[in-house]
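Sharing a structure, written as C-alpha cells. Questions coming.
Note that this is a trimmed complex: some chains were dropped, and none of the rest were shifted.
Chain naming follows the written order as A and B, and within any one chain the residues start at number 1.
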Amino acid sequence: MDQDVVAGGSAQFRNPIRSGSEYIESLRGRKLKVYLMGEAVEEPVDHPIIRPSINAVARTYDLANEDPELASAVSPLTGDRVNRFLHISASPGDLVMQNKMQRRLGQLTGTCFQRCVGMDALNSLHSVTYDLDEEHGTGYHARFKQFLARVQRANLVIGGAMTDVKGDRGRSPSQQADPDLFLHVVGVYVSGAKAHQTGCLNSHWLIVMPTMRLEAADNDYAIAGAIPVDADGITYIYGRQSCDTRSAEEGNIDAGNARFSGQEAMIVFEEVFIPNELVFLDGEFEFASTLVERFTCYHRRSYVCKTGVGDVLIGAAAAVADYDGVEHVSHVRDKLVEMTHLNETIYGTGVAASHQGIAMKSGAYLPDEMLANVCKHHVTRFPYEIGRLAQDLAGGLMVTLPSERELRHETVGPLIEKYLKGRPEVSTEDRIRVLRLVENMTLGRNAVGYLTESMHGAGSPQAQRIQIARSMQIEFKKTLAKTLAGVADASRAQISNDLSTYMARVFAPVRN
Amino acid sequence: MDQDVVAGGSAQFRNPIRSGSEYIESLRGRKLKVYLMGEAVEEPVDHPIIRPSINAVARTYDLANEDPELASAVSPLTGDRVNRFLHISASPGDLVMQNKMQRRLGQLTGTCFQRCVGMDALNSLHSVTYDLDEEHGTGYHARFKQFLARVQRANLVIGGAMTDVKGDRGRSPSQQADPDLFLHVVGVYVSGAKAHQTGCLNSHWLIVMPTMRLEAADNDYAIAGAIPVDADGITYIYGRQSCDTRSAEEGNIDAGNARFSGQEAMIVFEEVFIPNELVFLDGEFEFASTLVERFTCYHRRSYVCKTGVGDVLIGAAAAVADYDGVEHVSHVRDKLVEMTHLNETIYGTGVAASHQGIAMKSGAYLPDEMLANVCKHHVTRFPYEIGRLAQDLAGGLMVTLPSERELRHETVGPLIEKYLKGRPEVSTEDRIRVLRLVENMTLGRNAVGYLTESMHGAGSPQAQRIQIARSMQIEFKKTLAKTLAGVADASRAQISNDLSTYMARVFAPVRN
C-alpha cells in the first residue's frame, strides 16, 4: 500500500500533524465538492458556517498536547503515543478514558467534536476483522492494522460513514427499486449515499460500513473500507442547522458559541474507487450485523460527550441566575441540582458500560451492551429536560433579546445597556452573551447536537429499546420470581443456565 | 374624548376594519420607531422578518368572518357583533369560547397570534376598574367602557404591556437606583420600558399595566392606561428569534412555516403622553396586585392556544411517519397517543378553568384560579415533551436537510430528489416541507412561542407554584386527614369554615 494512498491521496500528509492549527492547515486545498446554501464551497476551511466545526476537531488535537494522559495513549501497533481517537481500547480503563476525554471535549467546545464515529469504527473493526478472518480465512485484520498504524503515525482524522438513506423501509437493500439507496459495490467502486454524516469533510479518511443486518442476497452491500475524503466521485451536501447563518453575520454574540459547532452532511458516492488494501469486509454479509452491533455498543456509550455539553449548559443557566442575583433562591438551586442529577446519570451509566467492558478475541475491549444502551437511551430524554430547565432559569429574555447590532448601535445601544442590566457589577453585554449561549444550546446551532442528534445519533430511542429487550434475560427473571413465589415448575435446570449467562454479563470479572 | 385619540391618532381608523387585509393596510404609514438587526425599519408591514407576525394577527380578523360563532360575540356595550378578542366575558360560556377560538387559531397559524394579552387585559380591567371605583369613588369604569366601546366599533387590535425590565430583583420599584426600571408616571407622561412584549407594534393601542404588587411608596408606578402604538416617545426594539433571517431568504421551505410567526419587542417609553380619559389606574397602588392577579388568571388559561399549535405539531409528526411508511408501527402510534394525551390535558384543565369561572361584581366572569394555574403549569412542561416526541418521530433528517437552494440546484437537486425520497408516492419536496415545519416548531422561529414563551409567558413556572400554594387550602386538607385518622383535635369548627371556602371554589355553582 502506497503511503500516499493512506495519507488521503495528498503528499502533504507525510509529516504527522502536531497541533490543531496544523490540522486546520492540512484541510486546505483539497478541491472537495461541497455544496452549501446552493453554492459550491471554494474552500471549506474559510467558510464561516463550516469553520466552527473544523475548530471543534482542532480542539481534539490541542487537548492531546495539553493533557496527553487524557487524550492520547501509547499504541501497541507503533509503540508511539497517538491521539486517543486513533487508539484501540485494550482494557476497560482505555474505554473509560475515552469517556473522560469525551466529557472534557464537550466541556471545552459545547458541541459535537465529531471524532467518535471514527474512533468507534476503528475499535469495532479491530475485533470484527479478527473474527471474520478466523471464520473465513481472510486477511482483513492485518490489512486493517496496517492502515491503522499509518493513520496513527500521520495523526489523521477518521470519519465513519454508516447511515444509508434507506429508501423504502419495508424492503431490504437488494429489494430496493434503486440499488443506490444503500451503498454497494460495483466492481472496484462503491456507489450510494450516506446521510447525516457527522464530521466528514473535515476528516482525512472515511470508513464506510453497512448500516444494518444483511442477508445473502444483499452481499453487494456487505462492504466496509477506507476512502480518502477527497476521492474522485464524492459530493458533500452540507446540512443546514438552526441559526446557521448567524455564524456568517458580523460580530460574535448572536451566534452564542461563535467558535464551535458540529457538522453534518450527506455524502454521495458516484463510482468511488476503493483499492483492495483498504477493504475490510467484502461480501461476508453475516458479519454486517456483528459490525453494526459492536459499533453501536461503543457508540451509544460515547454519548457521554453530552455530559460535557450538559456541564456547559448547567454552567450557563447558573451564570444567568447569578447575573440576575437569584442563584441561591431555593427553586433555582433545586433546578441546578436536578440538571446535575440527570447529567451525572448519563455519565454514570456510560462509564459503567466502559468499566464493565469485556475482551474480544482480537484483544480489543467492548463495553457492556445493556449499560451502553441504557446510557444512550437516557441521552434521548435527559438533555431535553436539562434544556427545558435551562430555559426556565434563563428567563424569557433569551428569546426576545435584540441583535448584537442593536447593542452596538448609537441610538439604541444605550437603551439596551440601561434596560437589560442585571446586577450592577455585571455588564449587560456579558449577560446577553450567556443568554445567547443558552439559546445556542437549546434552540440554535448546538441544540442540533445537544438535542436532536442526541435523539437519533447511534440509533433512535426505539433501537435502544429493541436492544434492551434482547438483553433483558426475561426468562431468568421470571424464574427468580417463580422461585420466591413458590411456583412448582420453576425449573432448576433453567435457572442455572440462565444464571450463567446472566453472571457472564452483570457479574463480569472485575479487575482490581 | 376625541375619536382620533381612540383610533390611535390617525384619521384612517374612523371606519371599522373588516378583514385581515384591511387590518394589514391599517398598519401602514405609521412612522413607528422600530429597530431590528441594527437598522430603523422603514415600514414594518413590508419587512420580511416582521410580516409573518402581522399575518398571524390578520388571521384573527378573517376567522371572525369565517366563523362568527367562534370568533366574535355580541357586545352588550354596542349591541353589535364584535371580534371576540374585544369582548368582555359575561358568562363561563364566553370564557370557554375564548379557549376554543384560541385553539382554532393555534391550529390555523401554528404560532402565537398575539392578541390574548390585550383580550385578557380588557377583561381584567373591566372588573378591576369597577371594584376600584366602588372603593375609591373614582370614575375609571365608565372611562374604560367608553374606550372599549370605541375600540370595538373600530375593530382595533389591543396589545397589553405589563412586564417591566425590573432591574435589581431584590428591590421594589421605588427603591431602584434608576426610576425608569419600572414604568412610572412623570406628570402627564409615562417613562420606562416593557420587555418581551408580544404583539405590540402590530397593535393599534397598547394598554400599560403594573407588573407586580406595589406598596404605598410605589404609587407613581401604579399606572394603567391606553396609549396609541404610534404615540410620540415610543421606541420598539425588535427581538431576534431563532432562525429569524430564514424569513428573509429566497424561497419558502426553509422557514418551515413561511406565513406565520410571533413577535416580541422591548418597548421604551420616553415621556409618553397619556390623557386622563385613557387612564384606568393612577396611584391606587393596592389595586396593582388585584389587576395582576386577575390578568394572570385569565392569561394562564389562555395558553390553551398552545393546544392548537400542539395539534399542528402532532399532525406534522404523524405526516412524517406517514411519508416514511411507519405511521402504524406500534411505538409510533403510541407516541402520537402520548402527545395527544398531554396536549388534551392542557386543553382540559384550561377549559375547566373557564367552565368553572365565577362572576365579578362588574358582570365580567373570571376563570377558576387554581385550574388556570394548573393549566399554565402544564404548558411549561408538556410542549417540551411533545416537541421531544415530535423530534423522535421526525428522525435526524430534520436537522441535516440541505437548504431549499440545493433542492432547486441543477446539479445537487437531482441527488436530493433521488436520495431523500420517502414512500414512492410522496414527493421529496413535501417530505422536506413537513420536516422543516417540525424544525420550525421545535428549534426555529415558532419554537420560541411553542417552547420558551410557553415557559415564561404569563409567569414562569415558579409563579404558578406560588399561586397554587396560595390556593391549595392545606388546612382544610389536613383536617380531612385528621378526621379520618381519628385525631382528637380535628376541630369541627375549623372544618366547617374551611369547607365553605373550599366549596366556594371547587363546588362553584354549576349552570345547567
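Note that contacts are C-beta pairs under 8 Å (C-beta built on N, C-alpha and C of every residue); 3 or more make two chains touch, one makes a residue touch a chain.
On a predicted model such as this, the values are computed, not experimentally measured, just so you know.
Q: Given 2 shown copies, how many make up the whole thing?
A: Identical chains making up the full complex: 4 copies.
The definition used in the following text is that only the chains that are shown with their structure count from here on.
Q: Which of the residues in chain B end up touching chain A in this complex?
A: 35-39, 165, 167-170, 177-178, 180-181, 193, 195-196, 235, 237-243, 245-246, 254, 264-266, 268, 324-326, 331, 380-381, 384-385, 387-388, 391-392, 395-403, 405-406, 408-409, 411-412, 415-416, 418-421, 423-424, 439, 442-444, 447-448, 451-453, 455-457, 460-462, 465
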